[in-house]
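Below is one structure. I have some questions about it.
With one protein chain withheld, the remaining protein chains of the complex are depicted in position.
The block that comes next holds subunit A.
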Amino acid sequence: MTVTHRAQDGPVPPLGRTTGRRRRRLLLTSVVALSTALVAACAQGSGGGDAAEDVSFGSDTELSGNLSVMGFGAGDEIAQVRMEAAQKALGDGVDVSLIEGDLDIQAFLSAVAADDPPELISANRDQIGTFASRGAIIPLDDCLDAEGVDTSVFQEAALAQVTFNDQVYGIPEFNQVQLTQANGDLLAAAGLTIEDVNGSSWERIAAANQALAKSEGGKVSVIGYDSKLPEFLPLWAKANGADLLSQDGRTAQLDDPAVVEALEFAVGIYDAQGGFPAVKAFRDSADFFGENNQFATSTLGAMPMEQWYINVVNDVSPDAPVVYDSFRGRDGEPLAFSSGSAWAIPKGSANPQAACTFAATMVATDSWMAAAQARADIRAEEGKPFTMSPTANTEADEQIRAMVDLDEPKFGPGLEAMYAGLEKTFTLPANPADAEFKTAWQDGVNRVLNGQQEPAEALAQAQEEAQAALDEAWADWDARG
């Protein structure tokens, strides 16, 4: 006993060697312990835990604490006025902070995984299905009930896009729709009208494209018609009577003959102008958001485009000779692919009640009307016509429409076309593999545009990839119950 004791404390060489060994062992143990602690800590952080959350929403609850909002910026009066209304609804006890810019999915999901998410996010509506299926956001049916929100005021397509497995996971905010935008001078010079390029007749679009396009020695100088691929394939397919995805979000329909035909037509428009590479290179060289945009410089005949471009042209080149009409299906009826943003509450939100009140107030009809009035006042001061992007709130849109001067010769027809499109919108249903599905069909279109495959072959491959992704994601969802 004594010897052992001395051996532990004594300075003699053999004992010193023992001490060194022990020190190394201690060091090794410490490294292992530290690593284990790190593993445990990180494993805890990355674990998702329960997807279901026991959150109670009640409008009579006293609100307090912080409310960090990710993916939303208060850069204009439309945002600022509604934020003031939301802050007022929350009361002085809630401190609102914004993490501005588009929602950074990587940052958001990392925050959820680390159990430290923002209290509220503003996301693209087509991301909601994926977030919901992975348990990153919580259902909002109780929130909407507690805030007394009548969901029937939301545009049907927008609401469908944020509804997953019969539960509402997002509160729709803005809305985007497409309309036909064309250069009136170029059309007139070629003896054409906006009806020739509004989509109701593909034969007339092809003929107009031939008449409007100009190129010399492989250099494009005027794009006749830009069918806006790959992003508008869903629009062209729907115009031809087909959906890319079944209504239940489980079956890809990319190899539907009507989708193939739509792609063949839209790609053919580029082929007739020397091929997509040349047209895209010329399109990329344009000053899209500046005063020398394609309409102002008469280097583009016509294209389907989102309604916000009316505002751009209005701001930077009010004298550009633009004419508008709805984008129309082959049956001649207006048609638009609806997209936009939605509010959602992350799983683990530290202040879901405040988040719910904030989101509900931001999309309330009164808030939209106050914002619209602020915009109208500013435009009146600048001597410009009042224009405003549509919301996903049909009640607000109806009232805002009454404020717009639809008889204004320049932009009135554009706004009229926008409202006509809003009444005939469609979306792709929420699904748990949105990103993979989108990648599959866009890659398919790109392979055709880049000359690697024919439309039927490309869409057959896309169908296979998309369906595999959907099957896997739905299987995961079904397994989670």
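Everything that follows uses one rule, which is that contacts are C-beta pairs under 8 Å (C-beta built on N, C-alpha and C of every residue); 3 or more make two chains touch, one makes a residue touch a chain; residues count from 1.
In this text, contacts and distances are computed from a predicted model.
The chain not displayed here is annotated in its UniProt record as "Sugar ABC transporter permease", chosen from "5'-nucleotidase C-terminal domain-containing protein", "Sugar ABC transporter permease", "Chemotaxis protein CheA" or "Transcription initiation protein". When the omitted chain is restored, the residue from A:V55, A:A258, A:A278 or A:A374 that touches it is A:A278. Across the entire complex, the residue among A:E195, A:E291, A:E436 or A:E454 in touch with the chain not shown is A:E436. Residues of subunit A in contact with the chain left out of this view: 11-13, 16, 34-35, 38-39, 42, 46-49, 51, 105-106, 109-110, 112-113, 130, 134-136, 217-220, 230-231, 276-278, 280-282, 284-285, 347, 435-436, 439, 442-443, 446-447, 449-452, 469, 476, 480.
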